[in-house]
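Note that one protein chain is taken out, while the other chains of the complex remain in position.
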Amino acid sequence: MIKKRLIGVITVKNSIAVQSMEYSHYLPIGAPEVLIENLERWGVDEIIVLSIDRSQSKLGPDLKLISRIASMGLTTPLSYGGGIRSLEDAVSVIQSGAERVVLDSLLIKDLNQALQISRVIGAQALIASMPLAFIKNKLMHFDYIKKSHLQVSDHILDAINSRKISEVMIIDHKNEGLKSSFQEELLNHFAKKCNLIAFGGVSTPKQVKKLMGIGSIVGVGVGNFLNYKEHSVDLFKGNLKGSVLRS
Amino acid sequence: MSRKNIGIVNYGAGNINSLKNTLQNLGYKVSTPSLDHEIRSCDSIFLPGVGAFPEAMKALQITGIDQSLKKFYRSGKPMIGICLGFQLFANKSHEIEPTRGLSFIDGEVIQLPQTSFHIGWNEVNFKGNSKKTFSNKNVFFFNHSYFLQLKSNNILGKSSIKSIKNFPAFYKKENLAGVQFHPEKSQENGILFLDSLLKEMLND
Amino acid sequence: MKYCKNCLQPDTRPNTKFTSSGICPACDYFSHFKNVDWQERKEILFNILSDYPKNPNSKFDCIIGVSGGKDSTRQALWVRDKLKLNPLLACLTYPPEQVTERGVSNLSNLIELGFDVVVSAPAPGVWQKLMRTSFDKFTNWARSTELALFTSVPQLAIDYKIPLILWGENPGLQVGDLKTLGRTGYDGNNLRNMNTLSGGGMAWMLDLGIQSQQMLPYTYPSSAEFKKHNLQIIYLGWFLGDWSNINNGMDSVMNGLEIRDDHVSNTGDLMGVSSLDEDWVTLNQMIKFYKFGFGRVTDYVNEDIRLGRMSRERGIYLVEKYDESCSDEYIKSFCDYLGMTTEYFWMQVRSSVNRNLFTVKRNGSIQRKYKVGFGL
Partner (left out) sequence: MIEGINKLGNPESCKICLYDTNHPLGLTINSDGVCSGCQFHEEKDNLDWVKKLDTLKTLTARYKSKSKKNYDCIIPISGANDSYFIVHVVKNILGMNPLLVTYNKYFNTPLGIRNLANLRIKFDCDILIQNVNPLSVKKIVRNTLPNFGSIYWHCIAGQTVFPVQTAIHKQIPLIIWGAHQGNEQVGMFKHEHEVEMTRRYRKDHDLMGFEADDLISTFNNLDESDIWQYRYPDDSDLKKVGVRGIYLGNYIRWDPKAQHELMINKYDYETSKFSRTFDAYDHTDCYNFMNLHDKLKLYKHGYSKVLDHATREIRHKRISRQQGLSIVKKYQLQPSHYENLFSEWLGIDEQALQFVLNQHRSSLFWQEDIPGNWIFKKESNLKHRSFEIEKTFNKNSDLNRKSNIGYITVGKGYP
């Protein structure tokens, strides 16, 4: 049967991989390529690269980074997000070597463009990245460029429920980088049949096991916390290996 | 014996980079042909594919690559389709709007039931001699929402999801092969699969 | 006490047995030398080496115990350049207080000849304590240190998964320690029975209160461990027809070896080519002389007599004159190192003098009772 996925999330800021905490604080890690090569060796199920300074600086997607990664002969599924403004951007991201594209600020800025991308490269190649938080216990969608919280738009939810976007990465941006803090309540807002990826504040195998037990969860993303120990992927997969997760 | 030359057809819809490097690591010369004479000179052809069927077919027709592929197929040299590339071999696809395919395989591309997506690592149950190389515990990376429905005893590997059991994941008949999963993105299993498939079809 | 008819080897060496016609085992072994087919032995060696299972993910074909001295330098070069093998050299070095400048430069020379060398050195404090106890108990400071020397190679062979261990000379054949004779002349797996190792000799160390974790460098691998890791010790001496102190010395000097420059009256070493890496083996050789009636000069002279390079008479002259030589300077540095007075040293030495062979005068001087070459 289909396995769930432990996903290595790499945040890139001015071309170096960084640890990101609460969407505001960053610590240097090193070259993204070396990190990615290492995750493949560790047997991670998928790699998501998020370039978080491309949209602000209007540089478009970091195609050079993607093709550098692909030219290493990477044999792990790669999804890229960051600076994708148009269909043309999305197609060139795929052409440079990524399987799927992650859309974040584009969903807010121009949802139609996102739906156009879905039509051309297929909904299965699209992940919606949604940093969410409870503000006065109301679920809000965080626009990380304008640094403001918005209502969760029904259009985005329709796009998801009508299968125009195959998977949604729910990012607990308040707890990102903080120890065992991912809030599961963020998931309840989405219909049971949605395919959700949980990310942000996942730091223990126990959390991974609990999250993987939730029906709508198809993958759990771990970022900072993969960098502290050798063979971290094995630690996080724990005894799920060979059952819920591939062996 | 000089290295065989594999051509990954470049028609603007496909993830060429990673497949190219994986094949090079396996010791093959790799080109990315798009013109007819380039395609003709390859020892074997890969047809990659990411995106929607109609767009891809249009791209093949505008560039005339569809004709080169048909000549290549008739020449008997091995041709391997990956994911959408495999689906393009079919007679017809219903993705977005009904579109004719290359018609190398008698079958139609339809949506997975309940519009479900098949994304992630899943087991493939192999049949025939490929069963030896792969225990059924081996998982490969899938990323599609349509599949090629066909009645043929040339289906050598099947996969299952909640909404549909045993749909075709690996097809092979004489010089034509197709896989619904991405071997170039399935780590060691994928490399092993590509290596043994190419050795078999190019009878290295 | 009887002497070998051919050389000056008395029958007082442990584990030794003369032939019925009064010939010592070494002379007996040497006598067969003339009709040895060295080419055949070389083929035997190549067969052993080629079909010996090697560790696939290591580039080392074998492991050789080295000190940087004349024997190990020659072996390493021969194994690499003639046998075309890639050896890992394993070296157990003396602690900083004991090793000589000449010793470390010879080891440097060996490394600079292009060899991969793993040096293991036991904790200097434990080493010193064991040396002192060994001297107090056996009037032989080297019981523990020799155990460490012999232990380091099979231990590293197990660690690095290199089962084939190449060793220098077979003590059984060369100097008559019969217990180490294995199935054939070159099989070294009985090395554990050698006099110095005699069954692992750990007991006296453990009741010193030294914890077992500090004794790891002195724990010789058991026969079971040898079997489990498929270790095989091969004596190269058996295959090298011209193996001798003088030839090994010359060969190694040709490749950069530094030798001693002090006179035989200080060391009992006629050519200055042995124990280059420390100065206190000389003391042990002198004490060996007082215990068994033969020292280092006898060992050298015997080899030259067997090789026909020296007459027995000349041998007797040299043995009588220098066999008990040991300079006071080395005795002083030894006593300082172990924190004892030279009086205590001599008291200890006199207590282990072999009273059958020597008389100890009231003034402390030690006189031979026997006549060199003729015995008692």
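For clarity, chains are labelled A, B and C in written order, and residue numbers in each chain start from 1.
As a working rule, a contact is a pair of C-beta atoms (placed from the backbone, for glycine too) under 8 Å apart; a residue touches a chain by one contact, two chains touch by 3 or more.
Values in this document were obtained by computation on a predicted structure and should not be read as measured data.
The chain not shown here is in contact, across the full complex, with A, C. In the complete complex, the residue from C:E112, C:D136 or C:E343 that touches the missing chain is C:E112.
In the complete complex, the hidden chain is touched by one of C:D136, C:D159 or C:E343, namely C:D159.
In the complete complex, the residue from A:L35, A:A90, A:I217 or A:L240 that touches the missing chain is A:L35. Of the listed residues A:K146, A:K206 or A:K229, the one in contact with the hidden chain in the full complex is A:K229. For chain C, the residues in touch with the chain missing from this view are 59, 86, 93, 95-97, 99-101, 103-105, 107-108, 111-112, 114-126, 159-160, 211-214, 216-217, 219.
Contacts to the hidden chain, counted on chain A, fall at residues 13-16, 18-19, 24-31, 33-35, 37-38, 41-42, 65, 227-231, 234.
Here is the rule we go by: only the chains that are shown with their structure count from here on.
Distance from the chain A centre to the chain B centre is 27 Å, each centre being the mean of its Cα atoms.
Chain centres here are Cα means. That of chain A falls 67 Å from that of chain C. If each chain is reduced to the centroid of its CA atoms, chain B and chain C end up 70 Å from each other.
Contact residues of chain B toward chain A in the complex are 12-18, 21-22, 24-25, 50-52, 55, 84, 96, 115, 117-123, 137, 139, 141-145, 160-161, 182, 184-188, 190-191. Note for the complex: chain A touches chain B at residues 1-5, 40, 43, 45-46, 67, 70-78, 91, 94-100, 119-125, 163, 166-167, 195, 218-219, 246-247.
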